[in-house]
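Below you'll find the structure I mean.
Every protein chain except one is present and positioned as in the full complex.
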Amino acid sequence: MKLGVYICHCGVNIKANVNVAKLTKFAEQLPRVRVARDYLYMCSEPGQQLIKKDIEEHGLDRVVVAACSPRMHEITFRKALRSAGLNPHCLEIANIREQCSWVHEDRMKATQKAQKLLAAAVSKAALLEPLEEKEVEVTPAALVVGGGIAGIQAALDIADTGYKVYLVEKEPSIGGHMIQLDKTFPTLDCSACILTPKMADVGNHPNIELFSYSEVVAVKGFVGNFEVTIKKKPRYIDETKCNACGQCAQYCSIEVPDSFNLNLSKRKCIYIPFPQSVPACYVIDPDHCRYLLTRDCTQCLEVCKQGTNAIDFTQKEELVEVKVGTIVIATGYDLFDVTTKPEYGYHLYDNVITGLEFERLSNASGPTTGEIIINGKKPKDVVFIQCVGSRDKTVGNEYCSRVCCMYTAKQAHLVREKLPQATITVFYMDVRAFGKGFEEFYDRVKQEGVKYRRGNPSEVYRRGDRLVVKAEDTLQGELVEVEADLVVLASGIIPNKQTAQIASLLKLSQSPDRFLLEAHPKLRPVDSASDGIFLAGCCQGPKDIPDSVAQASAAAAKSLIPLSTGKVIIQALTSFVQESDCRGCGFCVEACPFDAIELREVKRGRRVLEVASVNEVLCKGCGVCASVCLSGAIQQKSFADRQILSMVAALGEEYA
Amino acid sequence: MLKKFDPNIMAFLCNWCSYAGADLTGTSHFHYPPNLKAIRVMCTGRINPLMVAAAFRHGADGVLISGCHPGECHYMEGNYLARRKIFVFRNLLEFVGINPERLQMSWVSASEGKKFSNVVKEITEKIKKLGPLTTFDE
Amino acid sequence: MPEEEWKRLVTIGRERLFPCIQCGKCTGGCPIALVCKTFNVRRILNEVLYTEGEEVAHNKDYLWNCSACGTCMSRCPKGVDPMEMVLTLRSVLVEDGEIPAKVRDVLKSIDVRKNPWGMGKDSRTDWTRGLEVKNIADAEVLYYVCCTPAFDQRLQKVPRAIVKAFNKGGVNFGILGLEEVCCGNEIKRLGDLWNFEALREKNLENFKKYPIKQIVVTSPHCYNSFIHDYPGLDVEVKHYTQKIDELLTEGRLAFTGEFTKKVAFHDPCFLGKHNQVFDEPRRILQRVPGLNYVEFDRCRERSLCCEGGGGRMWIEAFDAKDRTANLRVREAIDLGVEVIATSCPFCLLTLEDAIKIGRYEERLKVMDIMEIIDLVLN
Amino acid sequence: MDKEKLVNEAKAVFSREDVACLIGYGKDSIGFRVSPIFIRTRDEADQLFFSPLCSLSLVNYLTLEKGVLLEGNKETGGEKIAIVARGCDSRALIQLFAERGIPREQVVILGVPCRGTIDLKKIEGKFPDARNCTEVTEAEGMYYIRFDNESHEVPKEELLADHCKHCAFPNPLVYDVLLEDLVDSKGAAYSDIEEMEKMALEERHEYWKDKFARCLRCYACRNACPLCYCDDCILERVSPQWVNRSVNLSENLMFHLARSYHLAGRCAGCGECERVCPVNLPLMLLNRKLEKDIKNIFEYTAGSNLDDKPLFASFNPKDPNDFIF
Partner (left out) sequence: MEHFLLEKNRLNEFLSALRNYEVFAPVRKVGLTVFELITNPKEAMLDLKNQPQSPKRVIFPQSEILLVFDKNNAAKEPKGRVGQKPQVVFGVRPCDARGFHMLDPVFEREYPDPYYLQKRQSTLLVGFHCSEPYPNCFCTSVGGNPSSPEGLDILLTDLGEQYFLEVITSKGEQVAKEGAAVLSSPTSQQQTEKEKLSGMAPQKIRRTIDTEGIASKIEKHFDHSLWRELSGKCISCGICTYTCPTCHCFDIQDERVRGRANRLRIWDSCMFPEYTLHASGHNPRPTRTERLKNRMYHKFKQNIDLYGVPGCVGCGRCITLCPENVDLVANLKVIKNL
């Protein structure tokens, strides 16, 4: 057995805190080590060449790299091994950067620790075995969860490439939050005008199967072969028959708050969320429908019978199973609940509204047909308060929501446009106008006479029939009380309330801000940590529309990789059974979370007995089986007991 | 003069949460004592408590096992299975007179870089207070 | 005062300001800033951040302006506690002997007489005259009276009413009598951590001496102190409004009389903002037959401080153009209420002064909830 | 126990043609000793007996070098093995069946309700010179012992094996033939363990150090255990080497930690490990400590139900979590 050890300086990242020269000397005297070298950047092309050359010249069997985390460059070095003709699994990485040089100050101690980590890696490497990687076929279809702008974009991009897409949206229509917006910053395009054509494309696309008013309830399998269960909620209307004539709604006698308009107006109990809904199909609100609740009203049914006869009260919840190769998550965001900040009086005063409510108020299809009328009056003084629920530790949202500064600027502009006489004050902590055209737009709004005052208002209260916004103008260092008829709270973005559920369904991680965690913040921003699952839009973090669209297209492109290659390599770290040691107790079978192990009969001498057997396609390589096996018969490749124990033993030794 | 006790702490970290979390600690340059040395496993469910015993036998004064938060296991339930085994094994250790505090477990997600450094600091302090484990010195 | 705690207050306290982004929400919400231009909490924090801690305290009389209402603490988006820093700076002043004369008197009184009012120790139980009140040695629930209602003749009505109500409700309670000493809430907030420590020790010793199951207090200030400043006290502490509300809910107490006035409740800061007790006083008032309950616009979390806390009972604000209690009284007049109800001895005194200053005695009264209860209980 | 009934039932078992061997208890010629005996023919069944002296478990013979018991050293085919089993033995059997150590169909169980058995070390200590014991019976909390033409009465408590004192399963939980009426059983009690738990950590440490330092690593505890039956024990392997061959406190402790951990959620409580130990290690304390915790916390009792999932292959999301950071 011949080992090569390669120690990376990582520029100064490792070298500054670990004595690389000493480490190299140390490596040279470790058992079975044939060559030990250090280099400025091991991951660079010349660095890899060094390894390849040694493999060829010295006939190395195993390679140990002491560098950054294996989560960083394991694949890089495996490729290097492969290209030099060595099995890529004959590689062990000692993580002396993330878990050593970057976290310890004392250079001597960091070097000692690096020695131990290296010794452990070397002792494990000597026990590594070449592994075979297997390929499996990929189901040529994708699932997109969420029908907002990100989901729509991802679905269209994948479908346009020729693959089947299942798009699941929990609301009766796709469109997401974007369809509720009035104008978009900084260009002031009409949000609906640019979105509805895309929605229609989705509705008409031959490769897209839209599940609206549906939810994903179960996901099994792995990249290339996911099995997804979708729950279709009953609309009580036959999608194929309804022509959205709207007669039913005219006859319906039940009025309920219109959630599309954020309850600023009413809608009927049988309704279409908005005129351009996709699918263009009505839906019955089961919580209020008199027929469904008490069976004493059939108004809509009667009128529809005379038309397309689309209403069907017998509809039941339906579970549909689909198979896909990849998944794009685009579950979007929810608005921060401003009632948790009582100082702003949102729960008390009608003329304190959220930014999204302002969008509906300002929208031509909104409850006031686009006129800014509050409590029957046009406001004379309008105050915008920024950062409500963003950058706020007390409500657990430490992050910046990234869109509020600009949507506030846009809304201030819309007020100026619609109410030229009004005074407009924006209270801000910092104006973050970082995007293309943002700063220019901010300038423009200020030129339009919008007063920007630096200070985070502390409270809103009533004085007579007006509101007072009390704040310190921190640039003046004085307390100000600004009177207003309309206060708009720039409420921040929080992860969709179903995010945790989605995360547990798909075994995804959430970052501390509760958004879904990407595989790498810089280099894999659209991948999740699970192969074949990608993130798009605000589910991963607050974003504006162009960023969401960009990420959606990126996620689509990433998810197309396995679809178009048609094959994925299944990970090699599966379990295996040493049959002669197996006593067939079945503990591993019971413990395996993936049903990847079964008992099968074998003949041993004249005896017929049962032993465990691993299905390598189903095995995910967690190693749970190995830890419950009493006879040590089932082991995980590259993480076998003897390999782990050798590391334990090496870490226990003291090195000079 | 006695040499100041510098405990040897071994950690088994699951690849998906805690090892990634420990990497994030590094990327964020949060410092922690160098006493802890990690062994990567794919899942805490892989860890056999006998590995902990072996760690003690081979010179560890303390052992940390860290994985995904309950319900967040990359393999669905490995961390739950690990928790049960480690719980039982800690009781066994305590019963034979080995302080169970020497075997610590934590849930550290891939995003909890700060938490990981805090956990390491805390466990290092704990083990320092307990002093060297001499039971397996022979 | 252990040296470590001292270090924490001064040094670590500064570190806690590092997340501050100078957004001004503290000053924006500060009731004192409303009446007193020189007092700007945000700026104080900034100065502490710019300088090395201690010296920033000196020559800043306005540090004594803070009423410790806790508004800034509850609103800060970064979880910084600006109030705590102001109070810490006060303790630097006390340590260095830079103490206003009136405060010095209070602290001396505490040191010698264990009450801030300069009253003789022996007169602490004068308020019980004509009432039968058990000593805690024979009871389960400790009624902790507080110095202010015990000594102030105007306020003595309140503990007397509490005693009557508790007796009616069948509460097995007793008092510490002459053994009672100040809780130290105000003393700590005046920056005298040493005297506070002595009081805390004395109180804990008192509480340990008897098998106390519960402590009920008159003053929100005592309530706050026992809840937050007494680690190691593991007895349940209740404000009297909580206890009365409980008695009413359980049907052990019922109102028979009527009180046909328009009433608004003024939230004491140490009950509301500091300890989130909002509902109990309101529930009590709404049960009073005939009472027309209205709400101040600024109520609950947004309530306006009366300027009676943080030791401000003994210090006039520097550079003040008005008093917030006066503003509060004007709000009440605008609202058209006849009675401001409150449940704090300090609020009662400050608001009563404000009514006198505004010459509203004919139109407006301030009453403790217990005084109203006393009227409707018979 | 009625010897006649035992012998008759045993003979009845042999009238079935598929039973190749019956494992039972036989009286040894010297002292109070009882031996396992292997009956292969109907007539040999007369040697069988059962008394409170039958403190050993026979279950391990089912798995010990499979096949040795069967006629002509045949590999196990269709032949069945009959076995005399007490309450604890039946738990071991259930556990064995559950983990496929041997198929249920291959075992014919003659169940014996058991009132507790005598610790050989105790009775030999009391009567070291007894040559030939003829009878031991139990009534009203006393043992009536006859040997070498002498008769003695000894309080049961004095001779009862320690692990029998806390027995919660005196009756066989699984059997084909029941040899006597069931006896009253009491709930599980762990006063001995609780006492140990009250000791200071250091005190317990010293206690066990003293014990484990004596261990000879003769493997009798493992070999006698009905549930230690791997063909190739991991504790003797060289790769991975969990335990070194050296016999010293460290390695002995490793060995015993591993042994008791491997029995967590599996130990049937028969006390064999403790009985066979030549240096008197109180191994059942370890097993019972784990049994107690597992029962109290996971509501799991090994060998009580054929359908139970293995303890460590299952979990409850509500399992204890407060020891975790």
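Letters A, B, C and D name the chains as they come in the text, with residue numbers starting at 1 for each one.
In the analysis below, contacts are C-beta pairs under 8 Å (C-beta built on N, C-alpha and C of every residue); 3 or more make two chains touch, one makes a residue touch a chain.
These figures come from a predicted structure and were not determined experimentally.
Q: What are the shown chains that the omitted chain is in contact with?
A: For the complete complex, the undisplayed chain touches A, B, D.
Q: Looking at D:7, D:64 or D:142, which makes contact with the chain not pictured?
A: D:64
Q: So which of D:185, D:280 or D:296 would be touching the chain we can't see?
A: D:280
Q: Residues of chain D in contact with the chain that isn't shown?
A: Chain D touches the missing chain through residues 28-31, 33-38, 56, 60-61, 64-65, 68-69, 73, 128-129, 131, 210-211, 214, 216-220, 222-224, 236, 244-248, 250, 275-276, 278-280.
Q: For chain A, enumerate the residues touching the unshown chain of the complex.
A: That gives, for chain A, the contact residues 649, 652-655.
Q: Against the chain that's been left off, what residues of chain B make contact? List them.
A: 57-59
Operating definition for what follows: only the chains that are shown with their structure count from here on.
Q: Keeping to the contact definition above, tell me which chains border both chain B and chain C.
A: Common neighbours, chain B/chain C: A.
Q: Any idea which two chains share the most contacting C-beta pairs?
A: A-B
Q: Compute the centre of every chain as the mean of its C-alpha atoms, then state which one is farthest from the centre of chain B.
A: Farthest by centroid: C.
Q: Centroid from C-alpha atoms only, then distance chain C to chain D, rounded to Å. What do you get?
A: One centre to the other, that is 70 Å.
Q: List, in ascending order, every residue of chain B touching at least 2 other chains.
A: Residues 54, 57, 71, 77, 81, 85 of chain B touch two or more partner chains.
Q: Two-or-more-chain contact residues of chain C, please, as numbers and ranges.
A: Touching at least two other chains: none.
Q: Return all touching chain pairs.
A: Between chains, contact exists in these pairs: A-B, A-C, A-D, B-D.
Q: Quick one: in the complex, what on chain D touches chain B?
A: 196-197, 201-209, 242, 248-251, 253-254, 256-258, 260-261, 264-265, 285-286, 289-290, 293-294, 297-298, 311-317, 319-321, 323-325
Q: Okay, in this complex, where on chain C does chain A touch?
A: Result: residues 19, 21-30, 33-34, 37, 40, 42-43, 71, 75-79, 297-298, 300-302 of chain C touch chain A.
Q: For chain B, which residues count as touching chain D in their complex?
A: Touch residues, chain B against chain D: 49-50, 53-54, 57, 66, 70-71, 77, 80-81, 83-85, 87-100, 104-108, 115, 119, 122-123, 135-138.
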